[in-house]
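Note that one protein chain is taken out, while the other chains of the complex remain in position.
Take a look at chain A:
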Amino acid sequence: MMDPDVPDGLYMVVGGRSGTTLRPDPFSLVITERADTSELSLEEADIVRICGRPISPAELGARLNIPLGAVTILLADLLDRGHITLRAAGALGPLETSVPPADDRRLLEKLRVGLINLSV
């Protein structure tokens, strides 16, 4: 079954994958766990290199000029194979285990103070 987020033309880029169990939030953070790119496609290898520093799927898509739906599928596959990991604790949906960041009182206070400090 085709993923409704992925139009036909992107089917090649994502290696024919169409069904994923995990859809990382567009603004969660991904980071490389295993940097070995020997068995990866060019797109996947690029992602693994860029994710040497934390980055969100939305930002990855914009930087690599790959639509969000395709990035999500590439990331899900790399997650399955242990190349990358997700950092943000709560923004995951299916894997959500703890308090979502947006409900975490400590994080909210740090965010609020940080924003005030930006404006002075």
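Note that a contact is a pair of C-beta atoms (placed from the backbone, for glycine too) under 8 Å apart; a residue touches a chain by one contact, two chains touch by 3 or more; residues count from 1.
Operating definition for what follows: contacts and distances are computed from a predicted model.
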Choices "ATP-binding protein", "DsbE family thiol:disulfide interchange protein", "Beta-ketoacyl synthase N-terminal domain-containing protein" or "Stage II sporulation protein M" - which one is the UniProt name of the chain not shown: "ATP-binding protein"
Chain A, residues in touch with the chain not shown (by the definition above): 4-8, 25-29, 42-43, 46, 49-50, 52-56, 58-59, 61-64, 67-69, 87-91, 93, 100-103, 105, 107-112, 114-116, 118-120
